[in-house]
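Every protein chain but one is kept in place in this view of the complex.
Moving on, here comes subunit A:
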Amino acid sequence: MMKKRLLAAVLAAVMLSASATGCAQGGGNTDSAAAGSAAATGETIKIGGLAPLTGNVSVYGIATNNGVKLAVDAINKNGGVLGKKIEYISYDEKGDAIEAVNAYNKLVQDDKVVALVGDVTSKPTIAVAQKAVKDGLPMITATGTAADITKAGDNIFRACFIDPFQGELMAAYAAQKLGAKTAAIIYDNGDDYSTGVADAFEAAAKEAGMTITNKEAYQSGSVDFKSQLTKIKAGNPDVVMVPVYYSDVALIAVQAKEIGLSAKLLGADGWDGVLEKIDKSNLDAVKDCYFCSQYSAESTNPDLQAFLKSYKAAYNTDANMFAVLGYDAMGMMAAAINKAGSTDSDKIVAALKGLEYKGLTGNTTFDENRNPVREAVITTIADGKYKFVENFKK
């Protein structure tokens, strides 16, 4: 009897310890680093910015904000917009939706900005977008991927691809470029990004005439994928879509190789970083895999190469996707103001809708949902390095 009670106590204790270790990460920040950048002298065009510069997601916010600032510098050096310099006023919203809305109010009421470049992560961006729709303020988010953001209203734009788009793109790539007739999917069903891309891939692949042999889910945190992969192998697909983050990609690829799955593995931008999570001795597992991303550091675009260099010089760290998208988002907004020939909100929005922008990530236009339409970069892995394959447009 004693033993059973002990067991019960033990099980309860384990659950507790598991949850305790689960939340041992992260932490708060105290100081806020809100800062207007340029001195408000003379005639300037004020553009607002929002980004988490402190807190859990500050990594994204800082990179995006740095990219935006470099764009402002470059534009001002070339004469600014409408003959005036851009004054970029950005606030730290700490990754919090309420802070973001407060900062937004400050930008609009106190600073009287004519447009907004931000926010960075999806949740605060949605909150701010709802306010911006009421004010009619032209807004572009560099990196907010949630589909709902631009659905808030037709003055909200974004510079990055949304998740489902990558699934559609890879389905088209598999059908057109890899000649795939059959495909399987393995995805993390506890993750919105993974399920979003997987569902979009499935629908688009079927539309392209491909057969989906298997669609296998796994739980977040799994390390053993052999059951799912064994089933996929039995279906003998031409390609396997693996829309998950790089750590899981490494484990899945190694086990796929081990059980003798010969299909080509495909992925989305979550793959970026997989080489850091896979040992040299296992590199053959990711050979001949293809994934799409928003930009490639290997790209031959001279503007991009110049940006990467000046970013490194300015911030002493390598630019990432967030920085590149931040740069392009500001570039798009400035180009739209120039094209509109005025700082009137409606005119800027109209200009953005018809904008054709040549940026670091390629030539961008906006679709009817104000999401960007442009080429994605297809990357493969060869000799232990990421290798640029081609630009691909669906």
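Quick note on the criterion: a contact is a pair of C-beta atoms (placed from the backbone, for glycine too) under 8 Å apart; a residue touches a chain by one contact, two chains touch by 3 or more; residues count from 1.
The rule is simple: contacts and distances are computed from a predicted model.
Colleague: For the chain that's not shown, choose its UniProt protein name out of "Branched-chain amino acid ABC transporter permease", "Glycyl-radical enzyme activating protein", "Multisubunit sodium/proton antiporter, MrpC subunit" or "Pyruvate formate-lyase".
Modeller: Not shown, but named in UniProt as "Branched-chain amino acid ABC transporter permease".
Colleague: Of the residues A:T230, A:N338 or A:N391, which one touches the chain left out of the display?
Modeller: In the full complex, the listed residue that touches the missing chain is A:T230.
Colleague: Which residue from A:N56, A:N282, A:N338 or A:N391 sits in contact with the chain not drawn here?
Modeller: Per the contact definition at the top, the residue touching the missing chain is A:N282.
Colleague: Extract the touching residues of subunit A with respect to the undisplayed chain.
Modeller: 3-4, 6-7, 9-10, 13-14, 16-18, 20-21, 24-25, 189, 216-219, 221-224, 226-228, 230-231, 234, 247, 250-251, 254-255, 258-260, 276-282
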